[in-house]
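I am attaching a structure below and will ask some questions about it afterwards.
Only one protein chain is missing; all other protein chains are in place.
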Amino acid sequence: MSSVIGNKIKVSVFGQSHSEAIGCVIDGLPAGFKPDMDAVNTFMQRRAPGKNKYSTSRSEADTPEIVSGLADGFTCGAPLCAIIRNTNTRSADYSDLKAKPRPSHADYPYYVKTNGFNDIRGGGHSSGRLTAPLCFAGALMLQLLNMRGVSISAHIYSIQNEKDTPFDAVNISNANIAAKDFPVIDDESGIRMKNVIENARMNLDSVGGIIECAVCGMPAGIGEPMFDGIENRLASNIFGIPAVKGIEFGKGFAITEMTGSTANDAFSYNESGNIITKTNNNGGILGGMTTGMPIIFRAAIKPTPSIASKQETVNLKTKTNDSLEIHGRHDPCIVPRAVPVIEAVTAITMLDFLM
Amino acid sequence: MSSVIGNKIKVSVFGQSHSEAIGCVIDGLPAGFKPDMDAVNTFMQRRAPGKNKYSTSRSEADTPEIVSGLADGFTCGAPLCAIIRNTNTRSADYSDLKAKPRPSHADYPYYVKTNGFNDIRGGGHSSGRLTAPLCFAGALMLQLLNMRGVSISAHIYSIQNEKDTPFDAVNISNANIAAKDFPVIDDESGIRMKNVIENARMNLDSVGGIIECAVCGMPAGIGEPMFDGIENRLASNIFGIPAVKGIEFGKGFAITEMTGSTANDAFSYNESGNIITKTNNNGGILGGMTTGMPIIFRAAIKPTPSIASKQETVNLKTKTNDSLEIHGRHDPCIVPRAVPVIEAVTAITMLDFLM
Amino acid sequence: MSSVIGNKIKVSVFGQSHSEAIGCVIDGLPAGFKPDMDAVNTFMQRRAPGKNKYSTSRSEADTPEIVSGLADGFTCGAPLCAIIRNTNTRSADYSDLKAKPRPSHADYPYYVKTNGFNDIRGGGHSSGRLTAPLCFAGALMLQLLNMRGVSISAHIYSIQNEKDTPFDAVNISNANIAAKDFPVIDDESGIRMKNVIENARMNLDSVGGIIECAVCGMPAGIGEPMFDGIENRLASNIFGIPAVKGIEFGKGFAITEMTGSTANDAFSYNESGNIITKTNNNGGILGGMTTGMPIIFRAAIKPTPSIASKQETVNLKTKTNDSLEIHGRHDPCIVPRAVPVIEAVTAITMLDFLM
Partner (left out) sequence: MSSVIGNKIKVSVFGQSHSEAIGCVIDGLPAGFKPDMDAVNTFMQRRAPGKNKYSTSRSEADTPEIVSGLADGFTCGAPLCAIIRNTNTRSADYSDLKAKPRPSHADYPYYVKTNGFNDIRGGGHSSGRLTAPLCFAGALMLQLLNMRGVSISAHIYSIQNEKDTPFDAVNISNANIAAKDFPVIDDESGIRMKNVIENARMNLDSVGGIIECAVCGMPAGIGEPMFDGIENRLASNIFGIPAVKGIEFGKGFAITEMTGSTANDAFSYNESGNIITKTNNNGGILGGMTTGMPIIFRAAIKPTPSIASKQETVNLKTKTNDSLEIHGRHDPCIVPRAVPVIEAVTAITMLDFLM
């Protein structure tokens, strides 16, 4: 089932960018939980488009309607379904695309897969818009994780070549990133990043970046060895977010340039008598299982493939080479809006491990 | 089920480093397939230890006994079970480790998870030895993939800072890497890599590296959108290999430093009238689905955590800080032996998508 | 995931009897299929309540709104979500039930399971109303099965002690049962059954019965041995319909009174050169796999547990024995309306095997 995430708590995502609605069904939520809908909406607004010039001008209320799963405002053990109506759609923008797949979009393989019956409008089921129900689900999960002492925080680690200060992997300080319009640790680097994005927009081009995410408060020993560990599931789920092309845990690819003696994380008792590691090059995970240290990972987000300048492609009707100009409303950089999505998918994954 | 991989073809791995045997059960193989056992053994020898000074001196025959699933040498539709006896075990080497978890190994979280009942001998179920049955399964899958026109090839992309020539993502040339003792494309860089490993060994230290893998011949449109695509499953499965800390597809993390106009892979008809992309920065995958171009990914392998020099750790019995010297037989660099393991897990994943 | 059915095509059911809506998400439908919505509505009307005195007076339009999964009226490869609004709810009727579980209903175990947070209104998620989205999904599946030459037909086999003519297991003749108001083969027995139901209603009591279902046109060799065969999955899914207490295939329990020599179904070539069995005591299934003969099974439906007469129960608040009168609108016999539900769940199961 391609659009489902989770084992004990399952989130089933449905909808296309321009279908009547998008939404999700969440099965397995513990009964007796009263969602804080204000907090849910605040979280979803972090992803919502149309807020500034860094993002698409498509504006949607993005208000989820919960049609099942609650009784008197509390979860009742039945699957919770939330629906978000699609209202601000302009399907005419996409009339050309059926024949001319957009480079680096899912159009072409989806066309082959469905014998041409895929919904091309707005990217269909592969649209970034489908991350809205993921954020809804993640916002609920975050509340349940917080009750269990677990917090999740992400920031823009880089936009193109501009880098933020990384997390201190041993002592995460979230520094209120979630409250910021532009979620970085170092606001100075944030200004430089915005310039990079604005330049890309002016050039009818786009840029990508890296998001770093930290999970604090997970107890040790969570995750199953081999194929069902934290890294396996987080990686699988994070690649469900459009435009992700890489994921690394702890030092990640950079650990390959270290030696064992410097890379190994020495165990130690801290003052409270708890076992910690003095460094955290493994990102809080050993053998797929949590060590009790913060879980740290980074995800690579490619430049938005929808760019305004003319591009080469093929024409599937005429079976000739052709070219394409994309006129829809698109983000010159998807990374800022992807930050809460990364948090949401991480929350969905982590709560599932804890149930 | 933590030790199972696959959907339509499932590989269930069992065993600990020092249990009576290790092995796997493969369910879902097509009936009527006659495995070439010579080819299986040749493939498994690429992973086998004890061949040279770059790897552990533990030597095992590693001959799988197939106890079910065949009739007259052909698969018969019943699950195929293969067993590899553990013969050359020296459990005395591990007597200390129950109390003193090895840094950057799975010992500590496994201890927490099992209330101290984990099998510490040789790393137990988390041992690299469990990759032997994966190679057995992968060797079978590779034969079935070859029949379907799909080939898989991997090479050492880097050891610490020494890099091999990367694959040409548009026109893969395997250059007989699999036949080499030290699987690199450029043998000169291979000599430098061996020096790096030998230096680490002399320093009682270890090094890691990156493995690059390519899958050629997959048709377009394979993989399910969102959470069950090629990237999702490959990432999840590759993280099941011990010591993997990162995975990236196509240009991976480097794509975040490109712009959309340079990163986008333009579609084009080639001379044979097939649709190709002129570049392959997306590694043959868009929206989780194959494009028909080679699938390219790289996996980061951390330095072997078992090093001979003294390390700091905790003592779980005395609940004090302590130190540890590891006396077992260990590889100063696991990367060369991990190359066929990456191929095997990739084969298992790809065949599953094609069934 | 408790409310999901299927492997390759998954139907995820959501909603409670009195929540804003009920519905389902169907993932895995083949792309390019144009549902005949008139046929869907006709099928759903067979289950709909409020049509006559044999069923509850609760009347709902039961019109599904498809909010995703279609483009230009054709399935597009994205999950199809359909929503049915709950409009004619009278929650006041259920005010007492939170403290006093209804005998033979799911109230009590659901209360324990959810620590009292279950949605008691109208039976919540365990309500027979949840079979409406199952019928919606089944109606779509039936269309896809018909295209593949597979038909499904069910009839009332018995109401209490009144029995219909059984199917001829070798040569099924559907005799247009689906078009009948009261789906029996022999209309004379149908009249007697209606009298039994009417008597029960007059006595403020209820009755149950048996439904027999046949699947024709399935090719031989479908189903997986041991735990994933036709019987395993059909049984598991059919027990998902409220009030089912037994299932049997072919001669079922009666086969235990036969001898091997009379029970065995002899193979034979028919005039067309196809392999058939001369009898079909195994109901078209051997070793969990189809034989190519009609699949025949019967499901036992218990008497509607909601009866108007006073019943003994406990009071969970006062922790004393208590009594209860149920005032809602209830069917004196659920069997007639369950016939299309059995067909629907069978269709969902069978199409899943064929994908």
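Should a chain be cited, it is by its letter among A, B and C, assigned in written order, with residues numbered from 1 in that chain.
Methods note: a residue touches a chain if its C-beta (ideal position, glycine included) is under 8 Å from a C-beta of that chain, and two chains touch if they have at least 3 such contacts.
Just so we're clear, the structure is a prediction, and the values are computed from it rather than from any experiment.
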- Would you indicate which residue among C:Ser3, C:Ser151 or C:Thr346 is in contact with the undisplayed chain? C:Ser3
- Full-complex touch with the removed chain, picking from B:Ser2, B:Asn41 or B:Thr165, is B:Ser2
- Task: Give the residue, chosen from B:Thr87, B:Thr114, B:Ser309 or B:Ser323, that touches the chain omitted from the document.
- Result: B:Thr114
- Note on the structure: Touch assignment to the omitted chain, from C:Ser19, C:Ser68 or C:Gln160, lands on C:Gln160
- Query: List the chain B residues touching the unshown chain?
  - Reply: 1-4, 10, 12-16, 19-23, 25, 27-28, 31-32, 65-71, 74-81, 83, 110, 113-121, 124-125
- Had the left-out chain been drawn, it would touch chain C at residues 1-5, 13, 101, 103-113, 125-126, 130, 158, 160-161, 200, 203, 205-210, 219-229, 231-233, 235-237, 239-240, 242, 244-253, 255-261, 263-269, 273, 275, 277-278, 281-283, 286-292, 300-307, 309, 311-314, 319-321
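Please note the rule applied: only the chains that are shown with their structure count from here on.
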- Measuring centre to centre, with centres taken as mean CA positions, what chain is farthest from chain A? C
- So, in whole Å, the Cα centroid of chain A is separated from that of chain C by 39
- Per the centroid of Cα atoms for each chain, what is the distance between chain A and chain B, given in Å? 27
- Could you say which residues in chain A touch two or more other chains, in rising order? 1-4, 13, 110, 113, 125
